[in-house]
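Report on the following structure.
Removed from the display is one protein chain of the complex; every other protein chain stays in position.
In this document, chain identifiers A and B correspond to the written order of the chains, with residue numbering beginning at 1 in each.
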């Protein structure tokens, strides 16, 4: 079991890095599309990559923040921003949502899992635990869009996004209540969230709209 | 007196619920008007209902948050969002500001009172106490409008709104300084705030504008 445990830990770290990278990239692409300058692009990249986790830590009152404990993540995102700007400039890369859909879905799933995990550790009630997963997964993108003066895509594009993290959070809780180890619950949450998001994009699921 | 005390407590809970309901509804209506999807509407409803109180607790460093202590409020707002979306869909309801003016004014008054109350309990200086009341009353609506990519109505519609909560906060402090019990101060704050807001809407009071 110890082996599995460790494998789970390594997996978590890997996907966390992938998620942060994906969100940073989504911020850079959004900033570039809005014709921000180099500094603005870095800022949007940082907000997208660290917004969700920082709000999670703030709401759960957990200090120091995860990016204070792992400063190398700050350096990494700075590097990602610099490299992707160089790449954008030299390749006349046409940034589209499609390019970031896969890592974005993975990132959503992982950040949701980490939010649920931390809220559980802080002994929150079930609904708060799940909402904390949703907030952690979604807030980085919301912040990115607010700073770029857009209605957040999450709220507007009519494809399930936050609701995938909501389902994933309940799946985490369900598996956890059954007595499964933490890494299994995390994997379930990641699988359900990213899987639903993938299905939603593939089958072009639409959420209902209201006209008032 | 004990009877009065209890009556005050019950009143406070009732109006707090009414205020949360009113702000949740205002978020749902705003989201529907912006043609957000079902999830987006719920998010805006939650932000409007819980934004002010969460910022109050965050600024005053009070943990756990009120919606962690009273999870049933989260479930309630979820239910309100679902029901009002069903209603909007089936009744082709034309959402107008007028429909929410009364509960909105009550909500503003109550949240202002609760902000002042908590800031007083945390031993803040007078001006901070009053501003905390204003922030608690106003921030939910501000967040709702920012997420919907609008200049917050509070700042723009030229009818007194925040300033009513400002007056109500000073009224609370005044009554409190005179040695009146807490529920009397709260009622005064609620009455002054909601009353001024009602008068402002009824008499169409306008705040001065500046052209620069």
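As a convention for this text, a residue touches a chain if its C-beta (ideal position, glycine included) is under 8 Å from a C-beta of that chain, and two chains touch if they have at least 3 such contacts.
Just so it is clear, the model here is predicted, and its values are computed rather than measured.
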Please pick, from A:17, A:101, A:126 or A:146, the residue that touches the omitted chain in the full complex. A:146
From the list A:24, A:41 or A:207, pick the residue that touches the absent chain. A:41
Contacts of subunit A with the missing chain: which residues? 29, 31-41, 43-44, 54, 58, 63-65, 67-68, 71, 74-75, 85, 88-89, 93-95, 146-149
Touching residues of subunit B against the unshown chain: what are they? 58-59, 61, 124-128, 131, 142, 146, 149-152, 154-158, 160-163, 206-212
